[in-house]
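Heads up, one of the protein chains got dropped from this complex, but the rest are sitting where they should.
Coming up: chain A.
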Amino acid sequence: MSEDSNPAATPTPCQDIQGDGRWMSLHNRFVSDSKGKEPDVVFVGDSLVQLLHEFEVWRKLFSPLHALNFGVGGDATQHVLWRLMNGELDHISPKVVVLWVGTNNHGHTPEQICGGIMAIINVVHQKLPHTHTLVLGLLPRGKSPNPLRERNASVNALVQAEVVSLSHVSFLDMDPGFIHSDGSIVHQDMYDYLNLTPQAYQRVCQPLHERIKSLLDKHDP
């Protein structure tokens, strides 16, 4: 699928409809972070990435790995693509880029969303040929079974298949079993049935932390 025909893979900045320029402020801050800092790990994505930074788990598990957080709430793949093509990867050489995006791609098909994620992976590889990209699987959402859960599961299957042959990319399923036997997700895990509570972050971040550490070790044996 070419970029022209896939809106999820067409780099698009967020329009400032509300009037306070917050999206651009965040992007500019990330660009400036890239100029001034030397991260080993860069997290990129939507609110699931952004909110992670605000809880203890970030300080405990990821700050020690010299990680930067370039998450923006509400971002879809086309927004992340634009940000990475417009300065957020310049002047840095992280060993690992952690990518978690796709759940906000409303109106796009799983194929389009997968295409958007692949476009991001390609941009990272072009700009940072020695960097490993770790793609995180989309989580289920909503209190009860619904079409978005199916969509996200399809995206994960498509992305996993695409990256299996790429040595500079790997995939990590982030769902520790949030869906209970009755099909429900509880608010103790996702307070709004989309975003994670601090305790849910603890659960998903343990394996994530292990995987990142092993990627870092492989990078510098």
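Note that contacts are C-beta pairs under 8 Å (C-beta built on N, C-alpha and C of every residue); 3 or more make two chains touch, one makes a residue touch a chain; residues count from 1.
Criterion: contacts and distances are computed from a predicted model.
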Complex member absent from the view - protein name from UniProt, among "Armadillo repeat-containing protein 8", "Metaxin-2", "Platelet-activating factor acetylhydrolase IB subunit alpha2" or "Beta-adaptin-like protein": "Platelet-activating factor acetylhydrolase IB subunit alpha2"
Among A:V31, A:L65, A:M85 or A:L148, the residue in touch with the chain that has been omitted: A:L148
Touch criterion as defined above, residue of A:S5, A:S25 or A:Q206 at the omitted chain: A:S25
Interface with the undisplayed chain - residues on chain A: 17-22, 25-26, 29, 50, 53-55, 72-73, 106, 141-144, 146-149, 187, 191-194, 197-198
